[in-house]
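So the structure is just underneath, and the comments pick up after that.
Only one protein chain is missing; all other protein chains are in place.
Letters A and B mark the chains as written, and numbering starts fresh at 1 in each.
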C-alpha cells in the first residue's frame, strides 16, 4: 500500500523548527514518502541565497524587515535565543553528538528530490523575489496549489 | 471526487499566524472545500467584538489578562513585534502590494460560510463569554465536537 504523502508548511522559520521540519521531511523521503515543503513568511528566510543580513526589497520597509530577519545564518532559536548565540551553540552540540546539521539536512532534502515551493503572497508582502531564493525552490505558488498538492497528505504546519 | 475538508485550530492568535490561517481557510473554501475554524486560547482575541483592549471577565485576573491580550487591533507579530508597531507596518506593506488585509480575509471567510467555533475550555479559563465574541462564532464547543467535525479532514494547528 502506498504511504501517505507529507506536506510541510514552514511558516515560523526558527532554527529549531527548521531542524524539525527537515528531519521529518528527509526521514519521510528516505522511507519512500512523497514530500513537499511550502515556505511562507519567516520560513522564507531559510531559503534566501544570501545567508546573512541583506536589505532585500524595493521599498524602505521591506528592506528593513529583510535585514532584521536575515538569512539562514540568522535563524533564531524559538526560545532562549540569547541574541543568536544559542543556534550556534546548539550547532556545536549537534556536531559533537554526530547529529546532522541544518545545512546537511537541506542538502539531503535536495538530493532526495523534496519539492520546495515558496508562498507567493508572503513574498509580495515582504518584497522577496524568486531570484533572492536558492535554486531548490521549484516554483512560487499560491494557496490553491498548496492545497491541491496536499490532497490526501499529512499537512504539518511548523 | 470530494476534496478533503480543512479543519484549522487557531491557537496562537498572532497577527501573522491569523493571516496564514485565514489565507488557507478562504483559499480552501473558494476551491470548494468545507472549512471549519476552531478558536482557542490566544486565537479567541481575534474574535472579540471589542477590537481594542478591554477588561473582559468577572474576576481580577481574567480582566488583567484580557486587557493585556487585547482584541483584533492588538494581535502581535510572532517575531520582531516592536511593541505592536510591526503589525501596523506590515498592514501598510500589504495594502501597498494589494494583498488582502486580515479584516478583508475575515469578511470573506464569513461570506464563504466558513464555520467558526470557539473553544469552551479556554473561554472558561480566560473568562470570555459568547457575548464577547463576534456573531460569526456559530457555537461554543468542546474537544469532542472539534474531533468529530475534523474526521477525515486535514487538521492544521496554527
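One rule holds in what follows: a contact is a pair of C-beta atoms (placed from the backbone, for glycine too) under 8 Å apart; a residue touches a chain by one contact, two chains touch by 3 or more.
As the structure is a computational prediction, the values presented were derived from the model and not from experiment.
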Residue of A:23, A:73, A:110 or A:129 touching the missing chain in the full complex: A:23
Where the missing chain touches chain A, by residue: 3-4, 6, 16-17, 20, 23-24, 27-28, 30-31, 33, 78-80, 89-90, 92-94, 96-99, 154-158
In chain B, positions touching the absent partner: 9, 11-12, 40-42, 59, 61-62, 65, 68-69, 76, 121, 124-127, 142-144, 146-147, 150-152, 155, 157
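Assume only the chains that are shown with their structure count from here on.
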Centroid distance [mean C-alpha coordinates] between chain B and chain A, Å: 25
